[in-house]
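All protein chains of the complex are present and in place, except for one that has been dropped.
Chain naming follows the written order as A, B and C, and within any one chain the residues start at number 1.
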Amino acid sequence: MNPNVPQSAIDKVVAEIERMGSQPHISRGKFRAVIGAVGEEGNLDQEHLRSLDGVEKVVPIMKPYKLASREFQQDDSIVEVGGGKVPVQKVGGSQAMCIAGPCAVENEEMLHRIARHVRDGGATVLRGGVYKPRTSPYSFQGLGMTALKWMRDCGDELGMPICVEVMDTRQVADMEPFIDCFQIGARNMQNFDLLREVGKTRKPVLLKRGLAATVKDWLLSAEYVLSQGNRGVILCERGIKTFEDSIRYSLDVTSIPVAKQWSHLPIIVDPSHAAGKRDFVPSLAAAGMAAGAHGVIVEVHYCPSEAQCDGPQALLPEVFKELMEQLRKIAAIFGKEFAETAELVGR
Amino acid sequence: MNPNVPQSAIDKVVAEIERMGSQPHISRGKFRAVIGAVGEEGNLDQEHLRSLDGVEKVVPIMKPYKLASREFQQDDSIVEVGGGKVPVQKVGGSQAMCIAGPCAVENEEMLHRIARHVRDGGATVLRGGVYKPRTSPYSFQGLGMTALKWMRDCGDELGMPICVEVMDTRQVADMEPFIDCFQIGARNMQNFDLLREVGKTRKPVLLKRGLAATVKDWLLSAEYVLSQGNRGVILCERGIKTFEDSIRYSLDVTSIPVAKQWSHLPIIVDPSHAAGKRDFVPSLAAAGMAAGAHGVIVEVHYCPSEAQCDGPQALLPEVFKELMEQLRKIAAIFGKEFAETAELVGR
Amino acid sequence: MNPNVPQSAIDKVVAEIERMGSQPHISRGKFRAVIGAVGEEGNLDQEHLRSLDGVEKVVPIMKPYKLASREFQQDDSIVEVGGGKVPVQKVGGSQAMCIAGPCAVENEEMLHRIARHVRDGGATVLRGGVYKPRTSPYSFQGLGMTALKWMRDCGDELGMPICVEVMDTRQVADMEPFIDCFQIGARNMQNFDLLREVGKTRKPVLLKRGLAATVKDWLLSAEYVLSQGNRGVILCERGIKTFEDSIRYSLDVTSIPVAKQWSHLPIIVDPSHAAGKRDFVPSLAAAGMAAGAHGVIVEVHYCPSEAQCDGPQALLPEVFKELMEQLRKIAAIFGKEFAETAELVGR
Partner (left out) sequence: MNPNVPQSAIDKVVAEIERMGSQPHISRGKFRAVIGAVGEEGNLDQEHLRSLDGVEKVVPIMKPYKLASREFQQDDSIVEVGGGKVPVQKVGGSQAMCIAGPCAVENEEMLHRIARHVRDGGATVLRGGVYKPRTSPYSFQGLGMTALKWMRDCGDELGMPICVEVMDTRQVADMEPFIDCFQIGARNMQNFDLLREVGKTRKPVLLKRGLAATVKDWLLSAEYVLSQGNRGVILCERGIKTFEDSIRYSLDVTSIPVAKQWSHLPIIVDPSHAAGKRDFVPSLAAAGMAAGAHGVIVEVHYCPSEAQCDGPQALLPEVFKELMEQLRKIAAIFGKEFAETAELVGR
């Protein structure tokens, strides 16, 4: 507070802090009067305090999320994806995970072909979009539930859990029986109704970071899912908006050690959407792993120029395979390990 | 393209351009081979082209939105809000509009009190949140349909159309009979299912710009609504994320002349959410009007320190009234006019 | 501090705060231990404190600049530009100033022609670049001292003080006798040697905001000049780097009320360099004035397509004249006034 405010203004702030169940501590200097408020997390309404007369600034010392925080849980969370017909894959702690597949599922044949490629390359979870969030209403929007069923069959056949993006609260119940992991896209990171809805299921949730979301915002979005009882949140850094115009988004590798310091949740990177251009995908994947990520999600296509969506960022299968070899070596330096692909016995 | 690529790569690009129904024009230089593609908007799949061998860059010359563009409609759109029990208010061209009210509707009494204040101050449309998008799951989330009915009653009583935020596709049908204007929040600007859903209604849509959305992204989101047959889109600039940390968001006034050059849609500014602090709201409102906006949406509260949501940015009623007087003068300089509040005859 | 740190870590912080001459105030909560440090501004070395064991965050409550702050001087500074052969022009408080001229001085004839145009249009200070900071080494770099002498003659003839950019410490002494106001460009806002060097002169300094500088950084750069004894600092907002790619820079109008709340220094806007495109210059100039700026600096050219530098952003003389009429009206709404151009008696 400005030290020239009348005593009554200071008294009012003190009274309000007490009313909220915290203890006020006043320190008056020549240029500022500082009132500390010590109490239980969440009891203080900062916005209310900020609006009182004479208050210049309210500085939060506490973290606003709880279940997502290291204070709440010291050890790394290990999130399990899969089960039933497909093996359980783990991510978090020393377990790294590679999710790969096409950007969008366009037909059953291409899906199977790409799925076999990524499995051979070392991916253990299959990705593939069936509802696509596209900037333009005139772009390909995905094939919906038909494509989801193809994904399920393909995952079952190859022994790979599947991870599929959900865009709308109305899709959650329909998709839940078919998927092993929900994906929430960057543009929906603050679609709070959708977060709550997937939070009510018991399927893990891959939560992409919003294009302009701070790490704090992101963990608060994770908190929406966690607060509904779903503990299976996997964070996914996928690049942020910056002034740099040579690439689509800037992969913010710093978010990885920051998120890991603040939270116990596993975190992976999506180099494909960050770069938007296949040339840069391997470098970004490697950078993410070296920064401490628990894995990657990568787009692969055997013929990117035929892809209806994001072809320019899809890796060719042989490049993906080489990349995975590098990533395994980087992971090893940091005490992490990617699961080996299981034998497809009798399939 | 790199000029050193084999002729076959150039031939492939030429063939693909022709296959898409456009005419290729080749120019070879020492350092680049440039292939122009001339044809109907939307026929060319740029991502496909970008993924072809030897292609360095695909430069779109066409705008990707149609119905939102000045090319499609030269004259400013005038959007009408209201009708039935409440008078129709217009925004666009020389018609400026002021929307005001509380951030969130907390109870019926406060709503009526604030509504009377903003009506006295010169607002002709009433705002008030009933579902609140909050960063934290532990913050006040709004009172839902109960509060919406209070809004409807209050608007009818005071002769003010109401503008209310919708957050989820499942709310659209329920809210439609009660509201005069849907509001889509910044965090939902790319919630494409929601855009389509409000696009299917015939109520106007106030579309806030996303926190990291370019003007182009924003117009493409408008296009989602327009493409469903709903022509009543009002753009709303509300600040973008930048590195500056002295305020919550930076009101991007440049987006106003840019959006007006590219599109016929009306555009207003939200200085309250941009600033996040009432001290700066009047300056930003004035700046927006001077930059060419067709109006403002402002939060007002008679006792901001009691507000459960965003109190620090709410203007006091008397400050709001003064601000409106300034805004009327600025509007007049640029040939625009705010509607006068109608007499409340017999109410 | 984390509350689980040993008492010795807390004792160390307390001892260090006392060693620096401030008083420590300890408050221990369940999740944080907070130690307040109350004392004279500048005595505390925050970086030192931040590096102590167990310290999570150091939160400055004091502003780090002094001479630039409202705490130091409550009333608006009025900065005087000119004197000697040319009339003194004032900026700050209720005095608005318009500085205009060509981007770069290319020859004597074009300079005189543009200078007469801007004088007719209402500018009272003449701008014109003689050393040009260009992104590419292959672009036109300015004509140096020859052009500066033309500027001096032209200013004297038309009764206009001149404002000229200085780029290098070695130019300061040479330029000082000829100019009425130094300009420091955005890219040099943190060229601290240059700031100190102009701070040692007694000519006013127009200090453009850096492209990625916070308002705080900017005021600290002003403090470099002020701390050398030069009190004539004029701030100039000229746009910041954001993700938006439809224009060169985003004019950050919010910086105007923020800088005015924190500092007594006058502040003007440069809509030409922000927009980079003449179509948007009038809207941005108007927005800046409405946000509370004390004036504008604008580029004008009678034939922009011939300009060797930044032609696309130069206004035509007749557009400039119209703009000035609008700006006078906006200024009047906010109790400010632009000086009238003096009669050129006997010239």
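Note that a contact is a pair of C-beta atoms (placed from the backbone, for glycine too) under 8 Å apart; a residue touches a chain by one contact, two chains touch by 3 or more.
In this text the structure is predicted, and so the values were computed from the model without any measurement.
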Out of C:His48, C:Lys85 or C:Arg202, which is the one that touches the chain we can't see? C:His48
From A:Asn2, A:Thr146 or A:Ser283, the answer for touching the chain not displayed is A:Ser283
Touching the left-out chain: which of C:Ala100, C:Ile162 or C:Leu211? C:Leu211
Give me the chain C residues in contact with the hidden chain, please. 42, 47-48, 50-52, 64-65, 133-138, 167-170, 187-188, 190-194, 196, 210-212, 217, 220, 223-224, 227, 240-241, 304-307, 309-312, 314
For chain B, residues in touch with the removed chain: 23, 25, 27-32, 34, 36, 38-41, 57, 59, 61-63, 71, 241-243, 245
Even though one chain is not shown, chain A touches it at residues 212, 214-216, 240, 242-247, 250-258, 261, 274-275, 279-280, 283-284, 286-292, 326, 329-330, 333-334
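Here is the rule we go by: only the chains that are shown with their structure count from here on.
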Just curious, how far off is chain B from chain A if you go by their C-alpha centres, in Å? 27
Chain A and chain C: spacing of chain centres that average the CA atoms, whole Å: 41
Starting from the mean Cα coordinates of chain B and chain C, work out the distance between those two points in Å. 32
Listing for chain B: what residues touch at least two other chains? 212, 240
